[in-house]
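Mind having a look at this structure? Questions to follow.
The complex is shown incomplete by one protein chain, all other protein chains being positioned as in the whole.
After this line comes subunit A, so read on.
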Amino acid sequence: MPTASFTRPRTLDEALSHATPDSAFLAGGTTLVDLMKLDVLTPTRVVDINRLPLHGIKLDRDGLHIGALERMSDVAADRIVRRDYPMIAQALELSASAQLRNMASIGGNLLQRTRCGYFRDVTTACNKREPGSGCSALTGFNRTHAILGTSDACVATHPSDLAVPLVALGTTVHLATAQGTRTVPLDTFYALPGSTPHLENTLRPGELITGITVPRSMWAPNSVYLKIRDRQSYEFALASAAVAIEWRGHTIRQARIAAGGVGTRPWRLPAVENALAGRRATADVFEAAVRTAADGARTLPHNGFKPALLRRTLVRALTVLMESR
């Protein structure tokens, strides 16, 4: 680990004034400390934001507001989240381990870095870690890598479970710098890798996530998060699906769907949503609707199974939701 100075501000203004282009905000530390040990992240200053008042889980007319420093386990256990946004609670509970969920913050979860083994290994080429150095995953071990939104420069999978239901539900992210605040949709907050995979989002230097808002909807209370992985617990997704449906009897009035484990960012699936809207929920309708889910996918030597796995994951999530209503 490189030399890093450490500050423990008590207010948001103080924290933002401590931020520099080479500093890092520290919340749960489950990504930052890990990657500092590996020399992947080398901030010159660590700003511990854990004393800032960025807390609270509140529901109002606009939706569900979650402070950036709320911990994954506390949000997962919240009664309102479980009742009105079940797939958010499920995505959180299916993430990491109990210890990590007790530590990791909501803001940090959205900014967690990819688990691509080459990104984490400073002895290998990685355009995300070191722009222009090349992508070791293209010709290396790429079984867990992305099939959607990839480029010749990067095929790293976005690792967050939480971000998948949040993107499906049209969540907005609240951001602050010393110059002011702004709110952006989470979906467009995440950038595609293109030729600049080191730029993962539209966060500006020194900008901090202060919270998120998940809109109220008729579909969020009827939702499920399904995660498929190599072992039953404590593992990242090979494919995952966040599905929310507004029902009218047995008919799907509207659906909101996003996928994880397959894209370079959380992957909203508007074509699948449209194919389900107004249709009666049957196995045939589900099969037909997910046919286009992996359109545009670019598979790698080891992850050719992912397009089919994505379609099956979506069908199973839809089926689970239909059977539980």
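A few comments on the model shown:
We take it that a residue touches a chain if its C-beta (ideal position, glycine included) is under 8 Å from a C-beta of that chain, and two chains touch if they have at least 3 such contacts; residues count from 1.
The rule is short, and it goes like this: contacts and distances are computed from a predicted model.
Chosen from "Oxidoreductase", "Phosphate transport system permease protein PstA", "Thiamine pyrophosphate-dependent enzyme" or "Hydrogenase maturation factor HypB", the protein name that UniProt gives for the omitted chain reads "Oxidoreductase". Touch with the chain omitted from the figure is made, among A:L12, A:L59 or A:L100, by A:L100. Shown as candidates are A:M36, A:L54, A:L92 or A:A297; the residue that touches the absent chain is A:M36.
Checked against the hidden chain, the listed residues A:L16, A:V46 or A:C135 yield one contact partner: A:V46.
By the touch criterion stated above, the residues of subunit A touching the omitted chain are 1, 3-6, 8, 26, 28-30, 33-34, 36-39, 46, 48, 50, 73, 96-100, 102-103, 117, 120-121, 232-234.
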